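If you scroll down you'll find the structure; I have some questions about it.
With one protein chain held back, the other chains of the complex are shown just where they sit.
So, chain A:
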Amino acid sequence: MFDLTGMTALVTGASGGIGSAIARGLAAQGARLAVSGSNAEKLAAFRDSLGGDHVAVPANLSDPAAVDALVPAAAEALGGRLDILVNNAGVTRDNLAMRMKDEEWQQVIQVNLEAAFRLIRAAAKPMMKQRFGRVISITSVVGQTGNPGQANYAASKAGLVGMSKALAQELASRNITVNCVAPGFIRSAMTDVLPEAQKTALLGRIPAGDLGTGEDIAAAVVYLASKEAGYVTGQTLHVNGGMAMV
């Protein structure tokens, strides 16, 4: 089950904590990857660490022209086929709403939501032709629950969920599924910077009693990317140790 041999995938934000785990998970199931990220050097090192014939396609997702060029570049590097798109790249610009600058709002919406839309729009073309596609966007538990200081981030993540449901309906007849995976608190660069007291308080709210790992997220992505998940679309799979049950 969940064999991805012969399938190709584009993963954004692939050199980050969760993104690299997702890339490793997809590669381990046999998919051939185009990994993307904004830091070309870090990305090349990550591609090399994967082994195999995966390709690195750097892109700055805050530049709409670069976003529009990414899917065609990745598809070409992968031999013209694109089966799986994982919108994982995300940024935070946390601030209380009353202090939030326009740029902080816009940057987060642009990278987390608008870039994802542009990438799906472009990926739908080869996927429609193939009569097969898997789109998986990494959202967040805070898109459902909200979080003070993250009006921009929560809006972008909730936006991904609504957008995915609309696209799932548009594309279902072509055997293209569009789903989200919503991590709770996962060990990553984002959670490492939290103060210890806040981490302790967080753990108290997680029935599983621990933070999640990138591998927990990767497993959910692998499932949704697989042929076996073909009847699942427009859904959000929450992977959060029980901290929010929705």
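Here is the rule we use: a residue touches a chain if its C-beta (ideal position, glycine included) is under 8 Å from a C-beta of that chain, and two chains touch if they have at least 3 such contacts; residues count from 1.
The rule we apply is simple: contacts and distances are computed from a predicted model.
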One chain of this complex is not shown here; going by its UniProt record, which of these names is it: "Multidrug transporter", "NADH-quinone oxidoreductase subunit K", "Protocatechuate 3,4-dioxygenase subunit alpha" or "Acyl carrier protein"?
"Acyl carrier protein"
For the full complex, which residue in A:44, A:77, A:109 or A:128 touches the chain that was left out?
A:128
Hidden-chain contact residue, picked from the options A:103, A:170 or A:228
A:170
Just checking the interface: what residues of chain A touch the absent partner chain?
125, 128-129, 170-171, 173-174
